[in-house]
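Quick one: the structure is below, questions incoming.
As you look at this complex, bear in mind that one protein chain is not there, while each of the others sits in place.
Note that the chains are named A, B, C and D in the order they appear, and that numbering of residues resets to 1 at the start of each chain.
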Amino acid sequence: MVGDPKTLVALIVLFSLYANLGASMYGVIARKNLVKKLICLTMLGDTVNVFAILVGYRLSRGGTPVPPVFTEWSKASEKLLANFVSRSVDPLPQALVLTAIVINLAVTIFLATLILYTHRHFGTVEMDRVSEMKKGELVDEVEVS
Amino acid sequence: MDAATLCLAMIGFASLLSVFATIMAVLDRDLLRAALFSALQSTLYAFLFYVLMAPDIVLVYVAVAVGIYPLLIVLLIKKVGRFEEVGR
Amino acid sequence: MDLESWVTTFLSYAIPLYLLAFAIYVARMFREPRRVPDLVLVVDALSYDLAAFLVILSILLRTPITIPCAIALVLWIYALDIYVAKYLESKELG
Amino acid sequence: MATMLSWILVVLGQVLVAIGIACDLIAAILMHRLRSFYLRIHALTVGSIGGAVVPLIGAALIAAGSDFLGTYRWYVAGGAVVTAAITFIMAGAGTHAIARAVLRTRAVEEEPSSGA
Partner (left out) sequence: MRNVVVALAVVFTVLLLAYATYLGALGPIPPNDLRELAKALLERSYRPWNPFNTSMCPEAVTAVVWDFRGLDTVFETVVFYGAIVATLALYRTTSRSLGLVGERLSLIVRYATLVSVPMILIVAAATALHGQLTPGGGFQGGAIAAVAPVVALVVFGRRKLLDLGVTYVKALIVRNLALVAIALTALGPLIAGIVLGIDAYVLQNQGKVGAPLSYPPWILDVPSGGSVILFNIFEALAVAAGFTLVFLTLALDEETARRELVGEDRGW
């Protein structure tokens, strides 16, 4: 079963993408630096997007698949359209991923601004330091009140 | 070699190379270098999108992941410092 | 041999060589010395070659409409260079 | 129907693409072999001008000669030429920016260049 080149490639791709997913998940969870967390978060989102595109790919019988763009348009190209549909890949995941990338970008820009403000407020972006300082502030407030 | 097999081979190749880039980006303590490894991974992913026949995604993904994420990260590390702290 | 199969054969043989070059480039990124300017050089070279490769691939796979990808890739790699240069050179990025 | 002109264009383009592949492999190996940062800039030039601009022009010629791509082959040719022009300007300028920044800030210490 693994001897089939298609299955072999599918296995390689799946395990590589899952390794990427795991590595970036580890980075998001275990790393203490907020900027490192941000880098890992962008990589995590990209990997998930690749998965969505991979599900929309197809192995067509008549040669290689083509992108979902109908190039031979004219006022009467019905047969060409049928041929195109038999070879094209799925457009829906691509449209969704297009949306997802842009939303990801917006969220990342906002997170970057928040990290910048964390640095301006606490003077550090290491999570451990930040939580220590927050504990200290809490004790201060309790003592004052 | 027919073109369909070549496509499959390129998909496997690009995803395999991207694993090394991701792991280096996660493990490196120098954040600027991590950003560059992340850019390498994005370039490989752009290639992957291209071979998976998604030119629309390539156009917007290259702009976002090679162009704007590194700018954000470089802006950030210019202000918050370049190196991660060790051993805390 | 007609023109189409001639072109296809030639480009099919070109592709493994390109992939080999990419593998060597990526291997360079994991070798010492691994300072930032070195890495930028390698990412640059890799991406410019990748742009050429995408154009060749679009002829081979008969998908001529995917050309803008190469242009976009080249444009943004230049931007990456500029960021790192400015980072190394000046105090503020703006 | 491949005319003589198409064959000439395609063969010329293939020669350029072959030169590009050779430059590409040479640049990749030089990146490993050259010992100093300032020497590796030469490898980048080989890789970007020889390995990208030349095969892009070759690909434009191949596309112009390939009748089987249909009308869209002019799109490929034009896009390839535009990419080549942009690469030609930007590869040089980007490398210059990096090299200047490195030279000014001494981000890379001078290395002995004899090992090349």
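The rule we apply is simple: a residue touches a chain if its C-beta (ideal position, glycine included) is under 8 Å from a C-beta of that chain, and two chains touch if they have at least 3 such contacts.
The structure displayed is predicted, hence computed values, not measured ones.
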(request) Give the labels of the shown chains that the missing chain contacts, considering the complete complex. (result) A, B, C, D
(request) Quickly run down the residues of chain C that touch the omitted chain. (result) 65-66, 68-69, 71-72, 75-76, 78-79, 82-83, 85-86, 89-94
(request) Mind listing the chain D residues that contact the chain we can't see here? (result) 75, 82, 85-86, 89-90, 92-94, 96-97, 100
(request) Tell me where the left-out chain touches chain B, residue by residue. (result) 55-56, 58-60, 63-64, 67-68, 71-72, 75, 79
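To be clear about the criterion, only the chains that are shown with their structure count from here on.
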(request) Report which interface contains more C-beta contacts, comparing C-D against A-C. (result) C-D
(message) On a C-alpha centroid basis, what's the spacing between chain A and chain C, in Å?
(response) 22
(request) List the centre-to-centre spacing of chain C and chain D in whole Å, with centres computed as mean CA coordinates. (result) 9
(message) Among all residues of chain D, which ones touch two or more of the remaining chains?
(response) 70, 72
(request) Note the residues in chain B that touch 2 or more other chains, in rising order. (result) 3, 7, 53, 55, 75, 77
(request) Using the touch definition up top, name the residues of chain B that touch chain C in the complex. (result) 1, 3, 6-7, 10, 13, 17, 20-21, 24, 30, 32-33, 36-37, 39-40, 43, 46-47, 50-51, 53, 55, 58-59, 62-63, 66-67, 70-71, 74-75, 77-78
(request) Show which residues of chain C lie in contact with chain B when the two form their complex. (result) 8, 12, 15, 19, 22-23, 26, 29-30, 34, 36, 39-40, 43, 46-47, 50, 54, 57, 60-61, 63, 65-66, 68-69, 72-73, 75-77, 79-80, 83-84, 87, 92-93
(request) Note which residues of chain B are touching chain A in the complex, please. (result) 2-5, 7-9, 11-12, 15-16, 18-19, 22-23, 25-26, 31, 34-35, 38, 41-42, 45, 48-49, 52-57, 60-61, 64-65, 68-69, 72-73, 75-77, 79-81, 84-85, 88
